[in-house]
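Omission of a single protein chain aside, the complex is shown with its protein chains in their original locations.
By written order: A, B and C. Residues from 1 in each chain.
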């Protein structure tokens, strides 16, 4: 799909907002790719972010997928807008066992008020990558007061 | 709804598993209530867990709601079983502005393999509590290998 | 929860809109209860609305739950507004075996633009009712052009 940004400075807007998400720093997450309608956010496995079996907690995968969907929407928003997640759904497809993970989000439909995005989350290993989760999210854009 | 636990030691099982979720500790989350089919998990607002506007990141609310749904399912599982989230959906209803939050989960339907639970997440202030998010989750129970 | 309707004529608005949903008539569905923030829609089991095992097709349960959530939102909308479902998620909890079904929806959070509602769908038998499905839905309200 081809996405046309309404704001030529979309990348700066997204990077500046991401830098204010202290929770992304707490997770060790980094903003990789920023393109019109597309975002990739990576996070490492850390022993202090595990669930009961030592795998990465679903909440970490969900957090980077949620931020990726929100910022994918923000790349297409007009200047002076901010985005908030209205809701999302995520399927956890396999145990999250890998040293690093990436959430790759893409906008499915950008509307004036609501944008729908999908994110696929992959475990990254030397041998290749494996899909571990899939999200669908609804995001609302609002003028910054 | 009345829920009958299959394992009389359900509370010990849940508390022991929760203690192994290092991510809950990283979020400052605590397991409050453990009852058949019901779980409450609290977490504080922390400046390092924020989104771009300084509110608690949706990923934090989602993480405690996800763990609450999973453990609500575990309270009803037979001895020797573990639970994993298959999927969940969450609606974010209001900005998450409060000093503390609680996710209260309840099992809607406990099956042999799959259990469905709902969690409501409230912001807790001196003046009272306010619903900030609502989750519905599907959890799978598996014998521990 | 107490819900305050913005339009005193909410019941007439909902009943008139429901009467225009030809698909509800095709399913044999009827609008039972209309109250502020709450709607109940019933539908019968019909052999021509079955899935492969002769149970009511999930699409029928979903259709009445979707309409119930939408109209629950409409009871709280200002005069001159219409509603559309943005998205919904439904869990199918048990095989849908009963002569009649009812979807009971209630608004969780009514916002200016978006309203979130839940619907529980019950199978109705002489012996009592049984929860067969649970939906969570996001609805958008728009001024009628």
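Just so we're on the same page, a contact is a pair of C-beta atoms (placed from the backbone, for glycine too) under 8 Å apart; a residue touches a chain by one contact, two chains touch by 3 or more.
No experiment lies behind these values; they were computed from the predicted model shown.
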{"item": "Sole contact to the chain not displayed, among C:39, C:72 or C:86", "value": "C:86"}
{"item": "Hidden partner chain, touching residue among B:87, B:106 or B:120", "value": "B:87"}
{"item": "Touch criterion as defined above, residue of C:1, C:25 or C:79 at the omitted chain", "value": "C:25"}
{"item": "Residues of subunit B (touch criterion as defined above) contacting the omitted chain", "value": "86-87, 89, 113-114, 116, 138, 140"}
{"item": "Absent chain, residues of subunit C that touch it", "value": "17-18, 20-23, 25-27, 47-53, 57-60, 62-64, 66-67, 82, 84-92, 95"}
{"item": "Where the unshown chain meets subunit A, residue by residue", "value": "89, 91, 93-94, 108-109, 116, 118, 131, 134, 136, 138"}
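Note that in this section only the chains that are shown with their structure count from here on.
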{"item": "Centre-of-Cα separation between subunit B and subunit A, whole angstrom", "value": "22"}
{"item": "Interchain centroid distance [CA atoms averaged], subunit A/subunit C, Å", "value": "32"}
{"item": "Contacts with two or more other chains, residues of subunit C listed in rising order", "value": "89, 116, 138"}
